[in-house]
Every structure is written in structure tokens, then in C-alpha cells.
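Sharing a structure here in C-alpha cells format.
All protein chains but one are shown at their positions in the complex.
Up next is subunit A:
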Amino acid sequence: MSATAVVHSLLTSAAATPAADRIPTPHIEYAQLSPVLIVLGTATVGVLAEAFLPRRSRYWAQLGITVVGLAAAFAAIIALAADGYATTRAHIAAMGAVAVDGPALFLQGTIVLIALVAAFTFAERRLDPVAHGNRVDSFAAQGSAVPGSPQEMKAVRAGFTTTEVFPLLLFAVGGMMIFPAANDLLTLFVSLEVFSLPLYLLCALARRRRLMSQEAAVKYFLLGAFSSAFLLFGIALLYGYAGTVAYTGTATAPGIAQVIDGSANLTPALANSTGNDALLLIGGAMVIMGLLFKVGAVPFHQWTPDVYQGAPTPVTGFMAAATKVAAFGALLRLLYVVLPGMRWDWRPVMWGVAIVTMVIGAIVAVTQTDVKRLLAYSSIAHAGFLLAGVIAVSPSGVSSVLFYLVAYSFVTLGGFAVVTLVRDAGGEATHLSKWAGLGRRSPLVAAVFAVFLLSFAGIPLTAGFAGKFAVFQAAAQAGAVPLVVIGVIASAIAAFFYIRVIVMMFFSEPQPDGPTVAIPSPLTSSAIAIGVVVTLVLGVAPQYFLDLAGKAGVFVR
């Protein structure tokens, strides 16, 4: 963290001060950065535990460390918010690298809670049958073992489990927490990598169908690297345009925003080389593209179904929820803080992206036959709905997106947690045909899943409806009525495939060799229960949370 700040300060001060003759000592506000520091510190403790604790005690130790660390981070966030850092005392910490403001704290809090729930599903060990006398979780016995090799067999027989997933989770969470708070492009890029790399690894660690899992990880890694390259190139171009990577600054030490709106007080030397609009437009488009990749917007979405399907389902749930929160947070900050001066350039383009994302996500989902792929396409469509709120460029746009992210992420976590329960001899039974008649066999599980699907579809009295309504309302107020109309049509198409699953579960005859529903431990049960509670509370009484998101919806500049 501090290393990032040093690098950053090197670059920014070099650009800002003509005489780069000294390196200032970075000034770090530890208290205000404590949530992130706690998470990253806990992750380091997790690595140490992995190295020094005996194998038998690692599972409980790691689970304990993770839960305590996340809880402490959440407490720190609440304390900061209570101190007014979300509203009146919002400012930019770590020498301009990290913003501590309402959206940042709100999203960090959301991410930490998502991670906490995800940690429960990571730790679930009751679903798979006991292998050789050992309880096992969803992760490979030994990540480095070649699938199907004798070495792997040995590891399985020895009852190994990959408890490294917990530190990896925490590192990813740390990166995700910086991502929406990043206040310069380099911090943005570094935090992107900090959370992406652990995710690539986590994707490869499925216990069952390991080849598919590894294929997914490689795909994710390759395409992620590809998009990172775009992002980095875009950052370079923006630096070329503005002579700085900072989002904001003052007239004398301007950020990109000041250069764009012309309020920067540039030295003659810099004034000659900056302000080339072509660099700004191309660079801006490329940075946006890098973020749209993480969001899963069309046409940068194609990794989503393959990776969601191949990754271990708890990881999929975490990734689908938390990555989206972090990436939308970063996108919001970029568009609202850095690029509002050029919104007449990017808004039409984002219109187009939002429309194709909503429509293609919804349409392609119609013919999916695998539950995880179905939810992947559903997440693409939801990214489109969220983009509609982003485009509003208004306070209600921010608050509606924040609200939508909370609603969506907990439903997603719950949904994927339910997917882990429905199993047959080969592990999770994700083919939709196997879900036929589930409502007859396990009415409770089917009913819970139906609640999640209804929320995805945006049926009133669920969180999904409140979120979708807020987002569309913000978009319509900002004059994007055609977008809203298309969004509603896409929702109608999407409702078809969600409700088709419900019909399948409740109104089809169960197959004779159908899957069984595993009885989960309290860990997964609580993850699902939290999903249901959030779905219903946010659906029935959304106003409190909308107000909260509204209060937290002001970016510090």
C-alpha cells in the first residue's frame, strides 16, 4: 500500500512540480485507510498461518482469521462513516491516491459483507460426501497437482484441502476495496491487478471438473491481461493528455478533471504538450473499456459465462457479486469525477453499450441450459441495467446504482449458494433439466431459489424490483427515456427465463435419476438466509437503504 503511494507520489509530483529535485515523504492517514489495511494485514496473517500452522488446524484458523479480519474491517468502515468521513469530512488520503468518501465507504462496506458471506460458502464442508474419512470443501485437494494424476489421488486420500483460498480471498477483497476508492489512474490499475490475480487463482481451484476449472482460469487470465493492457494504454494516453494521472487536484496542481474543464493553471512548458483531445478521447475510451471488461458489459462479456461455469461455485458467487460492486464503483468515480467534462462524448457511447448489454444478456440467456451460465448471462443483463443508472450522471444516478449493487450482490451470493446444494453423483447438478420438479422434492430450497429468481426478474416486493425501479427512475429523470423503454423490454425478456426455471422446478415431473439436495451446514444456510432477508427487506422497505445510499452518494473531488 505504502509502496503504491510512493510510486504514485513520484509520478504525480514529478508532473506537478517543474523542478523534480526532491522526493517528499509520503503522508499516509492510517486511520482513514484502516479498513483496507486491516484486510490486507489479515491476508498476510493468513499466509503466515498457512506457512506455520499444522495442516489439521489450518481450516479453523483460517476461517477464524478471515471472519475476524473482515468483521474488524467492517467495524472500521462503520467507525469512519460515523465520524463523518462519508459526508462532511470526506477527503482524499494518501497524497491523492485514495478517496475516503461516501461512495467509497458504502462500496467497501458492501464488499466486506459480501466477502464475509462468501467466506461462509468457501468454508462449507458438508456438501461433498466424506472422502477417505475427511470432510472436504469445494476446492481442489492440492492446487498444483495435475488433474487425474497419482499425485492428486494421493492428496485426496490424505485429506488435503486448499486452505489458501482464505488469504487469496482477503487479498482480492483488499484490492476490490481500493478499486472504487482509487483516486488516480495508477492506483486504479494496481488495485485492479491486486484483486484480479487472486481471482484467477481461485477460479482454477475447483475440486470437481478440474480441467474445466483450469480452462476457465486460463481464459480469465488471458482476457483479463488483454483488457489490462488496454486499460494501461488508456492510462498512458490520458497521462499524455493531462500530464498527470491524478483524478482531481487544485488549479496549481491539477488533476485530469481540471485539465478537461480548463480550470487548470498550467505552466507554459506543460501547456504545449497537454490538452490534445484525441489523446483524451482515445485514452478515456480505453480506460472505460478496461472497466467495462470487469463489469461484464457487451462486447467485453464473453469471458463471463465460461468463467462463471468453470470456477468453483462459491468463487463464482463471490466474483459475480464483489467484482461487479468494485468495478461499478470505479466506473462511477471515473465517469463522475474525472470525465464529467466530456460526458457529451462518452454518454452516447455508454448508451449504446448499455443497450446491447441489456438486450444481448437477456436474449442469449433464453437458450441457456446450465444454471451457472444462465446466472452469468443474467449478470450481464444486470450490468446493462446498472449502466442505465450510471449514465444518468446525477445524484440519484449514484444512489440508485449503489442501492442496486447491494440488492444484486446478496441475491447473487444466495443464488449461487443454492446452486451448490443441488447435487448428483458428479458433484453439482447444474444442467437445468436436472432441476425439473425440484419443488416437489425440496420445496424449501426451490422456494428460496424462486425468491432469488423473482428478485433477479424485478418482481415487486423483492430487492430486484426496488433496485431496478430506482435505476430506471434516475435514468428517466436524466432524459434517457428510450434507454428505460429498452431496459423494460429487456427485463420482460429476462423475466421469461427466470420464470421458466420456476415453472420447471414447480410444475414439471421430477426425473427419476434427478439430483438430491444436500443438507448444508449453518455456514451455507446463513449465506442463503442473508440473501433471502436482504431480498425481502430491500424489497418491502427500500426507503431506508435508498436514503442511506443517497446520503453516501457524493464523490469527493
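Quick notes on this structure:
Here is the rule we go by: contacts are C-beta pairs under 8 Å (C-beta built on N, C-alpha and C of every residue); 3 or more make two chains touch, one makes a residue touch a chain; residues count from 1.
We take it that contacts and distances are computed from a predicted model.
As stated in its UniProt record, the chain not included in the shown complex is "NADH-quinone oxidoreductase subunit L", which appears among "NADH-quinone oxidoreductase subunit L", "Aspartyl/glutamyl-tRNA(Asn/Gln) amidotransferase subunit B", "Heme exporter protein B" or "Succinyl-CoA:3-ketoacid-coenzyme A transferase subunit B". Checked against the hidden chain, the listed residues A:Ile288, A:Ala311, A:Leu386 or A:Ala463 yield one contact partner: A:Ile288.
Among A:Met153, A:Val366, A:Leu444 or A:Val481, the one in contact with the hidden chain is A:Val366.
Among A:Asp261, A:Asp277 or A:Asp547, only A:Asp277 touches the chain that is left out of the view.
Only one of A:Leu197, A:Ala447 or A:Ile493 touches the chain withheld from this view, namely A:Ile493.
In the complete assembly, the contact with the undisplayed chain comes from A:Phe230, out of A:Phe106, A:Phe120 or A:Phe230. Taking the whole complex into account, subunit A touches the unshown chain at residues 218-219, 222-223, 226-227, 230, 277-278, 281-282, 284-286, 288-289, 293, 298-300, 302-303, 305-306, 344-346, 348-349, 352-353, 360, 363-368, 493, 496.
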